[in-house]
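Report on the structure given below.
Left out: one protein chain. Kept in place: all the others.
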Amino acid sequence: MRIKKEQIAEFNQKYENTVADELEQLGRALPGLEVSAIINKIAEFQVAIPSWALGAGGTRFGRFSFGGEPATLEQKLDDVGLLHALTQSAGAVSLHIPWDIPENYDELKQHAESHGILFDAMNSNTFQDQADAPVSYRNGSLNSNDPSVRSHAVEHNKEVIRIGEKLGSKSLTVWLADGSSFPGQLNFQKALRNTEKSLAEIYEAMPADWKLFIEYKPYEPNFYSTTIPDWGTSFALANACGERAYTLVDLGHHLPNTNIEQIVATLMMKGKLGGFHFNDSKYGDDDLTVGSIRPYALFLIFNELVYGMEHNTGNPHPAWMIDASHNIKDPLEDLIQSLEAILLAYAQALLVDRNSLEEAQQTYDVTACQEILQQAYRTDVRPLLRAARLQSGAAIHPLKYYRELGVREHLIRERGANSRASGL
Amino acid sequence: MRIKKEQIAEFNQKYENTVADELEQLGRALPGLEVSAIINKIAEFQVAIPSWALGAGGTRFGRFSFGGEPATLEQKLDDVGLLHALTQSAGAVSLHIPWDIPENYDELKQHAESHGILFDAMNSNTFQDQADAPVSYRNGSLNSNDPSVRSHAVEHNKEVIRIGEKLGSKSLTVWLADGSSFPGQLNFQKALRNTEKSLAEIYEAMPADWKLFIEYKPYEPNFYSTTIPDWGTSFALANACGERAYTLVDLGHHLPNTNIEQIVATLMMKGKLGGFHFNDSKYGDDDLTVGSIRPYALFLIFNELVYGMEHNTGNPHPAWMIDASHNIKDPLEDLIQSLEAILLAYAQALLVDRNSLEEAQQTYDVTACQEILQQAYRTDVRPLLRAARLQSGAAIHPLKYYRELGVREHLIRERGANSRASGL
Amino acid sequence: MRIKKEQIAEFNQKYENTVADELEQLGRALPGLEVSAIINKIAEFQVAIPSWALGAGGTRFGRFSFGGEPATLEQKLDDVGLLHALTQSAGAVSLHIPWDIPENYDELKQHAESHGILFDAMNSNTFQDQADAPVSYRNGSLNSNDPSVRSHAVEHNKEVIRIGEKLGSKSLTVWLADGSSFPGQLNFQKALRNTEKSLAEIYEAMPADWKLFIEYKPYEPNFYSTTIPDWGTSFALANACGERAYTLVDLGHHLPNTNIEQIVATLMMKGKLGGFHFNDSKYGDDDLTVGSIRPYALFLIFNELVYGMEHNTGNPHPAWMIDASHNIKDPLEDLIQSLEAILLAYAQALLVDRNSLEEAQQTYDVTACQEILQQAYRTDVRPLLRAARLQSGAAIHPLKYYRELGVREHLIRERGANSRASGL
Partner (left out) sequence: MRIKKEQIAEFNQKYENTVADELEQLGRALPGLEVSAIINKIAEFQVAIPSWALGAGGTRFGRFSFGGEPATLEQKLDDVGLLHALTQSAGAVSLHIPWDIPENYDELKQHAESHGILFDAMNSNTFQDQADAPVSYRNGSLNSNDPSVRSHAVEHNKEVIRIGEKLGSKSLTVWLADGSSFPGQLNFQKALRNTEKSLAEIYEAMPADWKLFIEYKPYEPNFYSTTIPDWGTSFALANACGERAYTLVDLGHHLPNTNIEQIVATLMMKGKLGGFHFNDSKYGDDDLTVGSIRPYALFLIFNELVYGMEHNTGNPHPAWMIDASHNIKDPLEDLIQSLEAILLAYAQALLVDRNSLEEAQQTYDVTACQEILQQAYRTDVRPLLRAARLQSGAAIHPLKYYRELGVREHLIRERGANSRASGL
């Protein structure tokens, strides 16, 4: 199923006047606002969709299928294509190897191009054993003391790079499940040294224009220690690898009460924030819809991201991706909601009056500092998103149109009720 | 210093037209909305100010004074009066004994009346020793095995009731610091039984139209156990006391990641949510400005409160109070910001389309459930607050007017830069 | 594979003298100790093994198999039989329906009897859908608003009771995954009312000598709310059901930093602690080996359990069970380690000098309170366990003997390297 530009244009017609009205009102309410510049920024913001997020997710207790899941890599691209057609904000896909090994690269690239989709960061997998693999990752991968395991895992990453190169990707994301579930199981120092050595080998294997993103996570699937548990460890590893190695922040990968926005600020100041995985959580790595639990924290994070993108010229433009798990909602609807929440937080952050904020900070006017942030956050910025969508050819109300079109029903008809996406 | 109605009316004149415009726009955007009913509800919502929240707060590491703090009970009432004049939402004060023992009851009542302020729940204090006290609360109070300590603490609560009666208060809030800092220090079962016995005695001493509010808190100032650590314990104690004993929820008194809105729902269903203390926090009982850290959680809590106020006729109207500590902001500014956040969350909760929500819940349309809540939350409801203020004679922009009037500078001139409020 | 009494006796011979020596030394070091009474208590302590804990566990990211897993219910009993032969502390099994539906009840009972194993609490499962089920539990089970789902789930529990009756079980444990992953998804009040109604129906269907254990858990697999999130809710539900309904505490089902021993004390005081699931955790419901992360907390919990078993005659003897997941260790080795940790904590708690503790509490001698607990905890009580094992015919060093016998290798030979246990 594909959604044509004309269909969207037709859908949008009903709402165009309202968008214009709302925008005018917003302009009146916020006189100094550079509305069109902000709309442009929103329209340009693109978030990658991971290939594994298009099917139903699950927990260790079970998984409830959702009909019409994409069963092939092409179908996954089709789903991202639907999202991108509806939102014009999902113009990239992030593949996961070995779940997404292409059979015909040229065809796949053409297929992606036909949807206007680029290949963003590649993801390796050394947290699961593949059938017939000569070694097991049960006890670690890049952190392993066993040379055969470690080299197998390094080699897998090199293969992911080679696949990515053929697709036009420019970066590799490494997430490691490596760690231990019991005190004593692992020699922390050796594990960290092995990891550093492995990452350095992978780094060396990257083409000169590639970046390496090193993810951190405190726990799960290991429940006592993770070899890269926090930003500090990831940052030290990235420094050890070289200039094009960066830390990747996943919003769900933190201990309770962590101030994530401060980590973002520190990393951008150091020029080392490379990638960013969006989701939301209440307890752990819950992988919920972005903005569904802590939208103000998301805004505060974007507040630092916007500041950093303006001030930290040494930091590359971060690679954005949604990394959520859709246990209970239609994955495409869930992703549409996530995209909405991301853009809302971005828009709010763009509204922050930075000169006033700086002045209030300088004079220790804490009350005013809070007011300035809240003024931006409390503004209803949905009109800006609608205007950006109208401008970029997306559906003004993507979720509404998704339902009007009966996309899921189409997909079930096309693919069956029991098709199942590879992935978790 | 007093702010006259005419002054406020004059201030408001500048903004009246804008309020009308905004309201009209909101009405157009949300066609089915019963705007005036909602405005009435917002205008009627009153939050008590505790007498100890008018001076600078502190931590165990220190305290930084704020000039012009109220040094007497009358001055505390004056400060609440200022807040109420500016917002018309702070029409009650919550006294703390022994910090606030009146000298002349009639004069005090007249003084409060002149500000339009009622005396809300009385607060006892058995977590600090008073000079010349015959017993010490070092090792507990209502939970004590020592009959002399326990009866002293019970007697203090009875005295608080007597003082409250003379002022027209109708409820007593008991917060206990009782607990232990080390394993083994306390016999949990005896401590809980003693507490139940003490509360029953206090309950019996209350006039027939009074309510008892039993607060819970997991830790601090004791760092291993608290005798009333959670809602379950408070609820069991309230049931043991009798019909007019209730649980009091303080937003900061929960372990990390607690789902507070669910506790609220459960207590209202059981008819046992008596009191509510507003504040916000990131780590523990941080006592920050309401809405400054987790405004969406506050909205979700209000969503349950509004539902409960509509459906749980057996539950009394909860006694609202702000219980924050002002370590770094002007206390009055901090309270104005808290009142704003409370009313915003209340207004957003009033906007929730409950029929649609129920239908979406019934059909397991999780996506829609989320949309319905977010639709209410993302609406800019500040126009509703402004309209409510205009209607009730409050300043449309209370903080702005507070600063224009130079209230703090006035107070410093009147009371000096080093006046210090009793309290923490 | 079966281990004979004579084999164990032969193994033990090598260590008998050492056990006697150690015991004598302990007796000298702790003169007042009633050694034989304590040894009897340790020898009598029996912990149920759940049928699903005999295979490798997994996470949402994957599962690494362990060879020789029991593929049938009989083989599961055989594994419990091995554990019991080695430890004489695992004399019961806890079945899970529908994973463990017997084909021939008489044969199964005989089989169990031949191992000296009783059938402890039965476990129902309404968190997964069974193939060809007419309704899905995707959106809830006992908490459901949909009468057909709710009655299907109630009926399943009734069936579990019927199966249990035939096996001689006397209790039913209900753990619900019911809850929500997103704000708004669930009407908290309706969900709780439905749950209360369902549990009451199940309660009514129980034979007069059965008990109902109601488990609570704050999150996972739902990530926003759980309908029975905490002991307070479980306690209220148990009260609503009736006298033979109780709360079940699982050590891993608490928010960070919860004081679990206090919950235990409160429930025992109320006569409502019915069941107890042992495991350990660092982050969430990690289901690690008992005592592997927080052995002192386990001791403090046993300190309250021992106190309660002595003082709270209204509370039944709790049903003990190990509820851990074996992702990375041989399940039988893991369970042997768990049994060891449980008995050590129990033995330490039996060593606490309760008269001195009471006196120190009474005189607020906090230093002494701590010393008394630590004196018990720091004592090496392993000699007591060894003596108890010698007395009851268990292997003095169960893990050592398990390895000497090559049990796992035997099982792999018998069952194959790829046999897989039903369960999670």
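Letters A, B and C name the chains as they come in the text, with residue numbers starting at 1 for each one.
Everything below uses one rule, namely that a residue touches a chain if its C-beta (ideal position, glycine included) is under 8 Å from a C-beta of that chain, and two chains touch if they have at least 3 such contacts.
Just so it is clear, the model here is predicted, and its values are computed rather than measured.
In the full complex, the chain left out of view touches A, B, C. Of the options A:Ala121, A:Val160, A:Cys369 or A:Ala394, the residue whose C-beta touches the omitted chain is A:Cys369.
Check A:Gln75, A:Ser225 or A:Asn279 against the missing chain and you find that the one touching it is A:Ser225.
Although one chain is not drawn, the whole complex shows that of C:Leu167, C:Leu192, C:Leu267 or C:Leu344 it is C:Leu344 that touches it. From the options B:Ser94, B:Ser144, B:Asn303 or B:Asn327, the residue with contact to the unseen chain in the full assembly is B:Asn327.
Not every partner is drawn; the one left out touches chain A at residues 138-139, 145, 180-189, 192-193, 218-219, 224-225, 229-233, 235-236, 255-259, 261-262, 265-266, 268-270, 300, 303-304, 307-308, 311-312, 357-358, 360-362, 364, 366, 369-370, 372-373. The chain not shown here touches chain B at positions 57-62, 64, 127-129, 136, 138-139, 177, 181-183, 185, 218-221, 223-224, 256, 281-284, 286-289, 292-293, 325, 327-329, 424.
Summarising the interface, chain C meets the missing chain with residues 22, 25, 29, 256-257, 259, 282-283, 289, 291-297, 328-330, 333-334, 337, 344, 366-367, 370-371, 374, 377-380, 382, 399.
Quick note on the criterion: only the chains that are shown with their structure count from here on.
Any chain bridging chain A and chain B, meaning touching each of them, is among C; the list is complete.
Computed from the mean C-alpha positions, the centre of chain A lies at a distance of 40 Å from the centre of chain C. Looking at chain B, one finds that residues 256-257, 259, 366, 370 touch two or more other chains.
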